[in-house]
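With one protein chain removed, the remaining protein chains of the complex are shown where they sit.
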Amino acid sequence: MEQPLSIELKNCTMGYGNFVVLKNISLQIPAGRIVAILGGSGGGKTTLLRHITGLNRPFSGEIFLEGKSLWSQSGRDFQKLRGSMGVLFQDGALLGQLTVAENVGLRLSELTKLNKKTIREIALYYLSLVDLADYAEFYPTELSGGMRKRVGLARALVAEPPILLCDEPTSGLDPINAAKMDELLLSMKERFPAMTIVSISHDLASVHKTAAQVVVLNEGHIAYNGNFSGLENTQDPFLRQFIERKVSSDKQEEALEKSLPDNIRQLMYDSLKDIIHRS
Amino acid sequence: MSDCKKKLKRPVSGSKTADLIAAIGSLVVFLINEIGAMALFMFGGLRAMVNFTSQISKILRQIAAIGYGSLFLIILIGLFTGMVIGLQGYHTLSQFGSTGFLGSAVALSLIRELAPVLTAIMVTGRAGSAMSAEIGVMRITDQIDALEVMNINPMNFLIAPRLTASLISFPLLTSLFAVVGIFGGYITGVLLLDMSSGIYFSRINSSVVWGDVLGCLVKAVVFAILVVTVCCYKGFFVHLRLDGKGAEAVGNATTSAVVLSCILILIFDYVITSFHM
Partner (left out) sequence: MKRLEFTVGIFMLIGLACLGYLTVKLGKLEVFSSDGYTVQAKFTSISGLKTGASVEISGVPIGKVTGITLNNNFLAVVDLLINNDIVLTDDSIASIKTSGLIGDKYVSVSVGGSETLLTEGGEISDTQSSLDIESLISKYLFGDVK
């Protein structure tokens, strides 16, 4: 035993209703690392996140957080264990009726007896970590997608939980904002070295510079679990495709060469000539 | 997961009668499940109301939305309801030469039936649908999951303040409806049809007893719990709907919340009235 484990899954089968998404998954995530969980859409990434956070209960198997089995805890201990996680949801999941500062301080205002002024000060500090202190009085709908995610990150960081889970931290962002988010996660790692950061993403490029451990999910099982260089040198056809999809895609080129038959194109132009101006 | 679709199990068998019985059976099971889940949801909400001291700002916000927001509507509907009963009652009673009873007719029909039922239905349409849609959107944008992960009980945060606010607002709105309606009857009976205002009000005074007012308030309280439970429940479990995903499911949830609330209001109205008589 060299490092304590932060998250451990033992033979977990997960899904919803009677629909199995992930079969017999075992995974160990040591404390204090940045871990990237990758996979195509529908590969079970979000399912994994929902089960780790205790929103859904696995059909079989056990989930350990900080060495304690999540589902054998009762009541208050379960909540305590869940409280050791900060979660950044896909689009931030900010409450629309509250301002940014109220969102960040929500956990404190709901669960503690701290006064409003203190909570506001704390919220402003965490907002300043994500460079959004000037937007404290804005409502979530008044912010851009990237800003909402950063507010979500600030909310997840309150009280510096030992585990930070991020669902698609960079998806839907332009390259500059995505890079900013990556840097932000890295700087959080520097600021809070003991924190385990799990980033769930389908986006390979943004993740490979931040992750110390890479897990690839495919069709309900773990296709790869190791460091990034190992993933680059793999010979597995699925993984190769997964990596190279980013670099070049035969399908993409094929699609560019395709063209609409001339008579159909002319038909389309003719039918639209009253609607679209074309010189 | 978005691609996880639940498929309705259709029993396959040779005979049509067996299919029919199986279909009816699964419908009954579904209904029993739904009723049970809704009742549990209601008890969860009522239990969470115990913490009302920590929810005061949220309760105030909801009273403003449910109560103050419906004020103008209730005054308008109440006034016209009272006026039309005044008109109808006057012409019916004049056939028996007993127009003196108009006050009783207006006041009793308003206090016993129309005020609680129409108020509840109006507030369902205005505030109940908004509740259902708001909670539904919170569900599909992960906001409720975010609350749960932060160990903030959605029952405490979302449902209980709405229940408390409705339990305060419904009786007040119902009383307002009744009083405005009685005034509406006064407008038609006394001002337009030249009845004596003394007879109108003394008839009201002598015919309405405490039991009528109590029954009216009991109905208002029951309808408050009913409307909030149904509307919040439909929004809260919008992600489990089979008839749509995302925005469509929220729309369907809102529709079914309003329809179901109205049906239950009328059913419970009958039940309470039959106990009360």
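Order as written gives the chain letters A and B; numbering starts at 1 within each chain.
Everything below uses one rule, namely that contacts are C-beta pairs under 8 Å (C-beta built on N, C-alpha and C of every residue); 3 or more make two chains touch, one makes a residue touch a chain.
Just so it is clear, the structure is predicted and the values come from calculations on it, not from any experiment.
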| item | value |
| --- | --- |
| Contacts of the hidden chain among displayed chains | B |
| Candidates B:L102, B:M138, B:C216 or B:V230 - the one touching the absent chain | B:C216 |
| Touching residue (missing chain; options B:M38, B:M83 or B:A107) | B:A107 |
| Residue in contact with the excluded chain [from B:G89, B:P171 or B:G189] | B:P171 |
| Interface residues of chain B (partner: the chain not displayed) | 60-61, 63-64, 67-68, 71, 98, 107, 111, 168-169, 171-173, 175-176, 178-180, 204-210, 212-214, 216-217 |
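Definition applied: only the chains that are shown with their structure count from here on.
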| item | value |
| --- | --- |
| Parts of chain B lying in touch with chain A, wherever the complex brings them together | 1-4, 6, 137-138, 141-143, 145-152, 156-157 |
| Footprint of chain B on chain A - complex, ascending | 15-17, 19, 21, 41-42, 44, 46-47, 50, 53-55, 79, 82-83, 85, 87, 89-91, 93-96, 106-107, 110-111, 155 |
